[in-house]
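Have a look at this one before I ask anything.
Apart from one protein chain that is not included, each protein chain of the complex appears where it belongs.
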Amino acid sequence: MDGSRTDFVVRLAGESGEGVLSLGEMLTTALARLGYEVYTFRTYPAEIKGGTVLYQVRVADHVLLSYGSHVDVFVALNEEGYHDNVDSLRPGGTLIYDSDNVPTHELPGRCVIPIPIGTIAKKEIGSVLTKNVVALGAILRFIGAPVEAGERIAEETFKRKGDEVVQKNYQALHAGYNYISQFADCTKPLLHGVEQVNTERLIINGNEALALGAVHGGLGLYAGYPITPATDIMEAVAPILPRFDGVLMQAEDEISALGMVLGAAFAGKRAMTATSGPGLSLMVEQINLAGQAEIPAVIVDVQRGGASTGLPTKSSQGDLNLALYGVHNESPRVVLAPTSVEDCFYLIQHALNIAERYQVPVIVLSDQSLAHRRCTIPKPDLARVPRWDRIVPEPGTNGEYARYKITETGISPMAIPGMKGLAYTATGIEHNEYSDPTYTPENLQAMKTKRFRKLDHLNQHYAEQFVRIWGDPDGADVGIIGWGSTEGVIREAMELAGREGVRAAALYPKMLLPLPVRIIEEFASRVKKVLVPEKNFTGEFAAYLRAQTRIEPISYAKDTGLPFDPEDVKEQIIRVARM
Amino acid sequence: MDGSRTDFVVRLAGESGEGVLSLGEMLTTALARLGYEVYTFRTYPAEIKGGTVLYQVRVADHVLLSYGSHVDVFVALNEEGYHDNVDSLRPGGTLIYDSDNVPTHELPGRCVIPIPIGTIAKKEIGSVLTKNVVALGAILRFIGAPVEAGERIAEETFKRKGDEVVQKNYQALHAGYNYISQFADCTKPLLHGVEQVNTERLIINGNEALALGAVHGGLGLYAGYPITPATDIMEAVAPILPRFDGVLMQAEDEISALGMVLGAAFAGKRAMTATSGPGLSLMVEQINLAGQAEIPAVIVDVQRGGASTGLPTKSSQGDLNLALYGVHNESPRVVLAPTSVEDCFYLIQHALNIAERYQVPVIVLSDQSLAHRRCTIPKPDLARVPRWDRIVPEPGTNGEYARYKITETGISPMAIPGMKGLAYTATGIEHNEYSDPTYTPENLQAMKTKRFRKLDHLNQHYAEQFVRIWGDPDGADVGIIGWGSTEGVIREAMELAGREGVRAAALYPKMLLPLPVRIIEEFASRVKKVLVPEKNFTGEFAAYLRAQTRIEPISYAKDTGLPFDPEDVKEQIIRVARM
Amino acid sequence: MEHTQTLSVETQPIARQPKDYKSDLEPIWCPGCGDYGVLNALFKALSQLNIDPDRTVLVSGIGCSSRLPGFVVTYGFHGVHGRILPVATGIKLANPELTVIGVGGDGDGYSIGMEHFPHACRRNIDITYLVMNNQIYGLTKGQTSPTSSPMFVTKTTPFGNVEGTLNPLQIAIVSGATFVARGYSSMPNQLARIIAEAIRHPGFALVDVFSPCVTFNKVQTFDYYKGRVYEVPETHDPTDKFAALKLAEEEERFPIGILYRVERPTLDEQVAMIKQRAHTDNPSVEHLFRRFQ
Partner (left out) sequence: MEHTQTLSVETQPIARQPKDYKSDLEPIWCPGCGDYGVLNALFKALSQLNIDPDRTVLVSGIGCSSRLPGFVVTYGFHGVHGRILPVATGIKLANPELTVIGVGGDGDGYSIGMEHFPHACRRNIDITYLVMNNQIYGLTKGQTSPTSSPMFVTKTTPFGNVEGTLNPLQIAIVSGATFVARGYSSMPNQLARIIAEAIRHPGFALVDVFSPCVTFNKVQTFDYYKGRVYEVPETHDPTDKFAALKLAEEEERFPIGILYRVERPTLDEQVAMIKQRAHTDNPSVEHLFRRFQ
């Protein structure tokens, strides 16, 4: 790391339920407000209490693409956390640990700073609850941040608990801050001033960005059922939506949530739900109904780790198959995947637009690492995604309205209850243009073709805007085709590989169904080899590419519950280049 | 048709609810008992009354592979049925119609026999309910069958309604039989005597064969929820299972049905459910649990037409994707597909075996055309499929039993409640060998690898016995790779193509997941081109083959709600051969 | 639903005839099916209230009975099996001005649909739910339903039904429904009146209708009900929960009419109240960004 630049990683590990997450969030916000870029990652046990929480912040004076590979400062607040993570601390890095909880350890080649955090909090401040603020003070001092940065965030965090609590936390902050001064030889500041503090940024995570984007996108009804790691989308929408004349309902389960969404969409509102794998599984039947009866719906799936209940607080990209293929017989659907926190804000608006315009269910595949990745993003452009409205028919005479009219685009103007003379019955039974149940082979062919034609239209007209290419594919040693939350890490890995003489380019389609086949094949034809990295076990995206395109991807599928490590992906790029 | 051989097709069409199906079933059974081979197809509207029912019987003195392309005798009982089907009657064929319902029509090049069926039934017999038996008599006489064949079936069918009803139906039968004699010039008998009547055959359909096979396979619990066209599996099992010490439960929905199956399997019984697409959709979440927690389960999916409610009484092969990929994140499962009515009897036993031995969910993909295809099959060999038992651990000490022990095969001995000292908690959370929730990347990798290893083992050791090859692939112009119920038609189409100088071979894997990749690739390497015909819209199997193998299949996907027509497939074979 | 609140059934000048609600699609039910009576009563009730078909949605599931929306010239949503109530809830929340009526069978509503039934009751969403209860699965050709009688014999219960029979009226009452009635397909005027009252009722209104399946149910036939049904006595106080529960505790004779009727805030009213409480002038996402700076 260049001495005059800022780019370092702090990892916090401590007992679940002991305030580690909030310590991480305070630290992150404090640093972001000083003008730094931040990029975080968290993982925690599935239980409410017990087990170790891990929070990692990377801080830099330039845009960040990953949460980093090597830890510069490791803050260990419990023994299990210490043991599980100490190996990640790079040579020359610093260990700060709570000496009340973690026994003394020698760490050759690393600085070691013990702080009796609990003792300070209890004895000096008189409240064990201030432990994490003591730690905050220590960390801020260690990395060279002004204590005021901590004061502001402490005030904000605790002000609703009253002045006394704020004062106690000020004390705690300073106690931690001052305690560190005795370790002067370790404290070579890692923070280097930023030129100018950019206030046109947000410090936000994927779920929050998605929630705001949805509200901005005209959401009329949100129906959901709690499930980790999607719940906080609902929690972010709940206090806001009624102000925008929308309705939020906690349903009795995911089937009901989607039923409410379909009802609301049928009745003319933009509607969505968000869930994770188990919930998406339960929605399969009604997603199909939406495709067949041509009802708009947006379903966000925040993928989590493991099959069945699996690893509910971990991350994976394991639901692609279910999103693409989770339908008996065949009806159209669209699958989108945001690639960054910023993208969450925009892509959900596209999802609402596509659902509305094409009268299809749209599944948005996020994942836990993206959902809870708190980082700095440029303040979103509220005008970037123009609203697409539903195509509605002219008022008519009841009995004459061809709800499922066969058109060139496949889109049939869709009436909204209340419109005059357009009463019709939406149905999941195969039907003719007038929505009457019809069982002939000819009708089946005609209607199924019409319905799928909508996807062709979407693909032909809009595929390009959903594809991002990084680097120059022409003659690249390795062309990476990836999807979803891995984009940043992959870009960083490309850079790392570049330093070792391997040139890579990357293509990220944010629209996975319909798949922009032409663009993908064109990209593949320009690179020497195609590598498809993804966070699952069987290589779902690679198999999908093989099925749908003529390219021959090399799959790198790795399922750990954690995001990719840029170093690890770099190795893969180099390996493939040398194959 | 060679004059001394028997091979003809009778198609019946009439109003739903007017006894057309039972007429078809009586005719089929009567002819089969005379020693002929029969092969039937039926299609009917989704409503209970109204619309047209179609029943087609092909009759021959040799083994039949399809329900035929051309109709020799068309029996029209209502006007709509007449119009929809008259074009299928081949030149030289005969139309028999109910002149009370169908207006007189000229049919150049065809014999036309009007019978006032309703009038005969009402006036002569005194009961309109006997209409279909009047028709039965007429048909039997027309094709040259003895009236006694009709008497026996009429007696059997009506005996539980009392002697008087039987007598009335005798009269009706004879009235129809005699009425026909006036059309002597049309009645060139189509039936030619069979040498010897083989009594070692069954006249049975796919659902019935599957139900018997399951009971023979040791079924301990059947839990189901009614859905067309799977309900009759439950209805066939219901009266039998308690005799074999088994239990049948009608659950409140499909989720509950599968829940009961998992509970029973956990407790040591062989258990299954049967459903169709909408029900399979609802089962997705718990199929995944079965894969993850390693609980045996057999789920039969009798595919029907259309997406969502679609075409519930029609046929398709549209659920392959859902069966293969309907899982969030990834857990192992097995997918089997019977290719014939006979196969239904055996394959369900394999399904129960595999579920039990490998502790996985097994999905069996049948479809409406196979389910309701009543035909003659050789009497099944009850010894052909030996029972595979569950691998259970030795009695132990509670707390020491490694339920999910990592083994070479991936199979961990599974205790059954009641066994001493082996108490454990099955869980869908990611777990270690002792079933304790465990969230580390290393454990995830180890356990997921172990679970999927079971599929590798199954594939390596048993794939071959689930593959049938027809014809000689070496140098064949076209190598067909198909799946499921189309096998017979494809074989017939191959023969037809052969007569036109195109040589085809066919491979049918009855195990679709794990896919016998090596065998398929080997087959493909020996033929000139690979054609994949299937009854769906998007070509699901062809895409799957592209994803999983190195072959380049040509897809022929056709979704009509009806089975393939051998002539149509022949055309495709020839087209591909000439490509 | 302004019109139902400001107008009374009796004085409403009838502008639409029952036949005006009939669509071009012919019902596909078996001749004699009880559902014809329900359909006609619904036509009558709609015309009595002079309901605007363009502002009405019938929501159904899957079953013979669930085909009803296609036969009525209102908006309709013929969804999947068992999900009437979530869909109806979504419609009503999206546009409280609409009259929303769920229509379906006992299998659809009380078997697979049980997931949603008590929840719709407790939410008191302002919709009407009309169940054509024939105590059997019609469309799948005659299997037991949760309301089938003990030892009922079908092809799936050849030894007789050994599951207890559900009492949907009592479940509705204890779950918080505010209007609970029973109708009978062969008492069309009575049924029309009940349906009209149910539609007018602000809150969740269950109308469970005996609607015999003449093809598959050979026990609960029209004959069976003759002499077994009787009108809810005038003396019955429909606001008395326990009296209603007692009346619903049927054994051999079945009360027809309104068993229970009370008022409490509906879900849609409460949601409107929340909107009011949350109200801000010119809400903007720009403004929300501040929380993330």
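Chains here go by letter, A, B and C, matching the order in which they are written, and residues are numbered from 1 within each.
Everything below uses one rule, namely that contacts are C-beta pairs under 8 Å (C-beta built on N, C-alpha and C of every residue); 3 or more make two chains touch, one makes a residue touch a chain.
If you're wondering where the values come from, they're calculated on a predicted model, not measured in any experiment.
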item	value
Which residue of B:126, B:189 or B:417 touches the chain not shown here	B:417
Selected from B:114, B:144, B:193 or B:437 as touching the chain missing from the view	B:437
Listed residues B:13, B:89, B:180 or B:261, member touching the removed chain	B:261
Those residues of chain C which, in the complete complex, touch the missing chain	111-112, 114-116, 118-119, 121-124, 146, 159-160, 162-167, 170-171, 173-176, 242, 245-246, 264-265, 267, 270-271, 273-274, 277-278
Interface residues of chain A (partner: the chain not displayed)	17, 45-51, 224-228, 231, 234-235, 238-239, 242, 248, 250, 252-253, 278, 308-309
Touch list for chain B against the chain that is not drawn	33, 199, 201-204, 208, 212, 215-216, 220-221, 223, 239-240, 242-245, 247, 249, 251-253, 255-269, 271, 285-286, 289, 293, 379-380, 382, 398-399, 415, 417-429, 435-437
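In this text, only the chains that are shown with their structure count from here on.
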item	value
Which of A-C and B-C has more C-beta contact pairs	A-C
Whole-Å separation of chain centres (CA-atom averages), chain A against chain B	44
Residues within chain B bordering two or more other chains	45-46, 51, 278, 308-309
Residues within chain C bordering two or more other chains	80
